[in-house]
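For reference, the structure is listed below as structure tokens.
For this view, one protein chain was removed and the others were kept in their places.
Chain naming follows the written order as A and B, and within any one chain the residues start at number 1.
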Amino acid sequence: MAEPNAQDGGVPDAGPGRLAKGISDFFRSPAAAIGFVTLIVICCLALFAPWISPQNPYDLMQLDIMDGRLPPGSESMTGLVYHLGTDSQGRDILSGILYGLRTSLIVGVLSAFAAAIIGTTAGLFAAYMGKRTETVIMRLVDLQLSFPTILMALMMLAILGKGVTNVVIALIIAEWATYARTVRGTALVEREKEYIEAARMLRLPGWRILFKHLLPNCLAPVIVIATMQVARAIGLEATLSFLGLGASVTEPSLGMLISTGYQYLLTGLYWISFFPGIALLVTIVAINLVGDRLRDVLNPRNMS
Amino acid sequence: MTALLKVENLVTEFGGSSAKPGLRAVNDVSFSVERGKVLGLVGESGSGKSVTGFSIMRLLEKPGRIAGGRVIFDGADIANCSEEEMRRLRGKRIAMVFQDPTMTLNPVLTIGTQMVEAVRAHENVTKDVARQRSRDALARVGIPSPEERLSAYPHQFSGGMRQRVAIAIALLHKPDLIIADEPTTALDVTIQSQIISEFQKLTEESNTAVIWITHDLAIVSRLADDIAVMYAGRLVETGPVTKVLTDPHHPYTAGLIASVPSQNRRGEPLRQIRGMTPAINRLPQGCSFRTRCDRVTDGCLVMPPLLLEEDRSFRCIHPVLKETA
Partner (left out) sequence: MVTSIIRRLIQALFVIVAMTIIVFIGVSVIGNPVDILINPDANQAERARVIAHYGLDQPLWKQYLLFLQGLLQGDFGNSFVYGRPALGLIMERLPATLELAITALGIAIVFGLPLGLYAGLYPNRVSSKLIMSGSILGFSLPTFWVGLMLIMVFSVELGWLPTNGRGPTAELLGAQWSFLTGEGLRHLLLPAFNLALFKTSLIMRLTRAGVQEVLPQDYVKFARAKGLRERRVIAVHVLKNLMIPVVTIIGLEFGSLIAFSVVTESIFAWPGMGKLIIDSINLLDRPVIVAYLMMMVLLFVVLNFIIDICYTILDPRIRLDAKA
């Protein structure tokens, strides 16, 4: 159940009291708490992957082709136990997942963050800079939002070529418009409020009003969208890698691992695809649970 | 003559269950309406008057439910009859008119569709016959060129016209009882007057009983035979309109009457009841009006019973009486 949220009448300041209340509100939902803890665990696993994973899956020297396609629980000649089995090159799936999570999270966070910055700036400019800027930006936004993300991403990759870096660029270009539209909507409402009026009366410079006054009050929806977009970006990166347009075979991401397992699936070697997929699923669900709750707690009024 | 509708000790709660009481929006309410008579059910917003209306129709929104009492319509208790029996009564024998005519009619269906389905919900007639009936009903409530209007959509009508359509729908089956829930509140004053006269004429013609829910005492004095005043979910005073309005016994009723602008002399400040209606989950102990009443004593800490006096009743141990007022 969503907790009833206090509809404060546009008080621009988010004091520490409100923050504390928001945090305790957030954890009142068990699903969100589970999601949050899971997410922390996943982040730690990814962060400390080089130290905790049994082998470095990117170091071809450590891989033994003789250990290829072993089922979960098998033991290597050196005594290493492959808890989740190995892929065709003898790569430990568990290590692959831990390293893959790194790639996924970096791609997800990086693209969502960059898209948030670009989109938010564009949205603020559209709301504040006058009719002509607004028309140009919003036309672009409308144009882009009328095509699905994957199509935009494919288009960018078709132009830029394959590779993880290009996937990040493609994701940024495909996602910025969502932020721009939301931020413009919020900013248009905020712009009419007294504190902005007051700032204008004081003849503060435009950029100051824009970034010091308008921006902090448009952040709530940006945070919510950014959370959801990290999940979407991770899913999309995995999809593009699966299609062979993202990560390379030597430095597998989760999508790439699943992709390499695909050809062995038909012969019953399920683990190469199955476990990375579970890792991907858990990550995405955890982020979505957190994002869902954030939306309820932050309760931005102008979210679609 | 037996009453057409007799509401006995009605209790309506939101939330709760048979074991645990929920919020009581209507508490121990009893009144009756005779054929051809008009009862004015009066109270402020939140007093439970609309919920009473919806309880009789059994159209309470979840988690609302009737938690006690009886609603006897034409000799049968309808608070406990089956859903299908209730459906056959709705629109056929008990009709309802809502407050906001701009919201009552479905925006994506033509007036004709919405009237024809109302006819055919209760009578097994062809669409043509139902359409004929609908056209006549529109003509009766004073809508010009009804045949064309049948194929129009609600948004093509003005608010007053939409309320006329709603009234025409309510009158389609010549019901025994109409529950009118503030049907003129949302309308302009001139339109209000027209609608009230129209309504009066039509219900008199068909000998239909009416429960007119309102907060407007002027309308009650003009329209109603009897009055029932509600405060915080309970009846505080009932009786014939002429007696209650000229000689109110409950301090709340007296306050309501005094705060009607025409009761004041020019230049005198408008009289008002001090304070605000308490929230239904934070009622004071004893008499609910206690906190706003000038005549309050320690005796008011106990909920007073409904005292009977000839054909009227009131719930107060310090009644306003004409000699002492």
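Everything below uses one rule, namely that a contact is a pair of C-beta atoms (placed from the backbone, for glycine too) under 8 Å apart; a residue touches a chain by one contact, two chains touch by 3 or more.
Owing to the predicted nature of the structure, the values given are computational and were not obtained by experimental measurement.
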| item | value |
| --- | --- |
| Identified contact with the non-displayed chain, of B:Arg87, B:Lys127 or B:Lys201 | B:Arg87 |
| Residue touching the undisplayed chain, where the options are A:Leu47, A:Val189, A:Ile223 or A:Leu265 | A:Leu265 |
| Among B:Thr104, B:Ser134 or B:Thr238, residue touching the chain not depicted | B:Thr104 |
| Missing-partner contacts on subunit A, residue numbers | 143, 146-148, 150-151, 154-162, 231, 235, 238-239, 242-245, 255, 258, 261-262, 265-266, 268, 270, 273-274, 277, 280-281, 284-285, 288-289, 292 |
| Contact footprint on subunit B, counting only the chain that is left out | 57, 59, 61, 87-92, 95-96, 98, 100, 103-110, 114, 117-118, 121-122, 153, 155-156, 166, 169 |
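Note that in this section only the chains that are shown with their structure count from here on.
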| item | value |
| --- | --- |
| Distance between chain centroids, defined by C-alpha means - subunit A, subunit B (Å) | 55 |
